[in-house]
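Selected chains only, in their assembly positions.
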Amino acid sequence: MYNSSNIIDYVIDAWEKLQEQAPLVQCITNSVAANYAANVLLAAGASPAMIDNPFEARSFTEISGALSINVGTPTTEQIQAMQISAKTAHEHDIPWVLDPVGYGPILKWRSDMVDELLQYHPSVIRGNASEIGALAGSLVQSKGVDSTLKSDEMFQLAHNLLTKTSCVAISGETDYILSNAMTCIVKVRGGSHLQPKITATGCALGTLIAAYCAVAPVHLATIAAHIHFAIAGKLAYDQAQTIGSFNTMFMDYIHMMDANLIEQYACIELISDD
Amino acid sequence: MYNSSNIIDYVIDAWEKLQEQAPLVQCITNSVAANYAANVLLAAGASPAMIDNPFEARSFTEISGALSINVGTPTTEQIQAMQISAKTAHEHDIPWVLDPVGYGPILKWRSDMVDELLQYHPSVIRGNASEIGALAGSLVQSKGVDSTLKSDEMFQLAHNLLTKTSCVAISGETDYILSNAMTCIVKVRGGSHLQPKITATGCALGTLIAAYCAVAPVHLATIAAHIHFAIAGKLAYDQAQTIGSFNTMFMDYIHMMDANLIEQYACIELISDD
C-alpha cells in the first residue's frame, strides 16, 4: 500500500538512479521546447537526444532508455518519426511519454495522430486539464494550448484514459497523477505561479517524466518528475520573484535537487479514488 | 489629432486591454526566435501558440486574436502555413503582422513569398531599414539580415508600402512608425545598444505587435509594442550592462510593465510627414 511517506522514499530512490544511470532519453518535441527541455534533462542528470527524423527513429529508439513525444509544432517528418519511434518503443518495452499539446477539434491533424499513437500504449500521458479532458472524450474543447478547466474538475475524466496508458498526469496549479498501479490519486503541490509564464515548462516536464521512466516504475517515475519540478519551482520562487531570475534559479534547483530537498519539500497528498 | 500625450494614453489603454484579454496569438516564426518570442508574449500578458503547419493553419487562425508571420528560417511546410493563415486572417478581419526577415534579392525564395503575402494585406509590416527599404522597391540591397542603412534615411521610402499595409514599422536604434491613420510619423526612442546583440529581438517585437493588434487599433498597437520594448530595454540596461544580465532583466521588465512605467518612460516624438 502506498502512503505519502513511502512514495517519497521511492521518489528519492528514483532520483538517485537517475543520477547514477544518466539514461539516454530520445525527445521528439516542438521547436519552442527543444533547447529548454534538453537543458532541463541535462540539469536533472539525464542524457537527452533530440532525434526526430523518420530515417533514424527506429535505430535510435532501440538504444534509448526512454522516449518522449510532444506534438506541439509537428512537421510531417516529425509525425513519421513519432509513429516509428512509438511503435519501436512499444515493441521493445521501452517506456514512452505522450504529451498531446493542444489536443482537440481545432487542431485536428495532431489530434488524429495522437489517437493513432494510442495503439502503441504510451506509458504515460501528460497534459493540462483541457488536453486530458479532450483526449478522454469529454465534451470539453481545447482552446489552443490553454488550460481552461480546473484540474480538480478533471481527474475523474482521466480514468477513461487508463485503458490506453498506464499512467495519466494532469498538470496545473496542482498536479494529479492517476495510475492502474495505485488505488489512489496522487496530488502534487508546489511550484510557482510564475511557471505558466515561462513557455515549454509543461513540455520539459514531459521529457523529465520520460527520463525517470528509464530508471523507475512508470507511476513512481511520473510522481518523481512532478515532485522534482514542484520543489525546484517553489525554491526558485522563494528566492526570485521575477520571471527572468526565477527561470535562472529554476534551472539551478533542477540541477541541485537531492535526497534532502526531496525529503524536506515534497508536498503530496493521496486521495481516495472512488 | 494625435499628440504625444494622447498617444501615450492610448498606449496605456492598449497595455491594460492586453492584460485583461490575454489574446491568443498565432505565431509562424523562425527556429531561432520560437522560444524567445513565446516567452516575450507570455511575459507581456498574451497567449502565444506556435501553430506553423499547413494542416491546422486555417482552423487555428480562425480562433486567434492575431497572427504573426516571420520568414526568418522558412520551411516548405511553414511557407504553406503562412499562405493559408494570411489568407484566413484577411478573410476574417483578423489582424496580422508580416516580418520580412532578410527580404532582398539574395534571399529570393522568401522574398517572392513575401510579395505574394502582400495580397492578403498585412495589418503591419515590421522590419529593419534595409528590409523595409528593399521591400519598398528601393534599390537598397538587403545583405542577409543586417541593417545597413540608417532608419532616418529610410522612412520616406516606407510610404510606398502604405498601399499594401495599414502600418509600417522600421525598427532600429530609433523606431519609426507610419500609418494611413496618422498624418505624422511616430518616432520611438529608448531601448539599449545591447538589444541588437541578442538574437530574435526584432522577431519577438513583431509578435508583440500582433498581440497588441488583437486588442487595439493597428497603428496604436504598433506604437504600444515599440514603447513596451523600448522601456523594458532602457530599464534593463540601467541595471545591467552585460548581455546575459540585460537579457534576464529585459524579460523581467517586459513582464513588470505597467501604466506608471509607460507614463514615466515612454519617449516618443511626432514628426510631420510631408
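By written order: A and B. Residues from 1 in each chain.
Convention: a contact is a pair of C-beta atoms (placed from the backbone, for glycine too) under 8 Å apart; a residue touches a chain by one contact, two chains touch by 3 or more.
All figures in this text were calculated on a predicted structure; none of them were measured in a lab.
Of 3 total copies in the complete assembly of this structure file, 2 are presented in place.
What we mean here is this: only the chains that are shown with their structure count from here on.
Residues of chain B touching chain A in their complex: 24, 31, 34-35, 38-39, 42-43, 47-53, 55-56, 59-60, 63-64, 75, 77, 247-252, 255-256.
Considering their complex, residues 30-36, 72-76, 102, 106-110, 143-146, 196-200, 242-245, 247-248 of chain A touch chain B.
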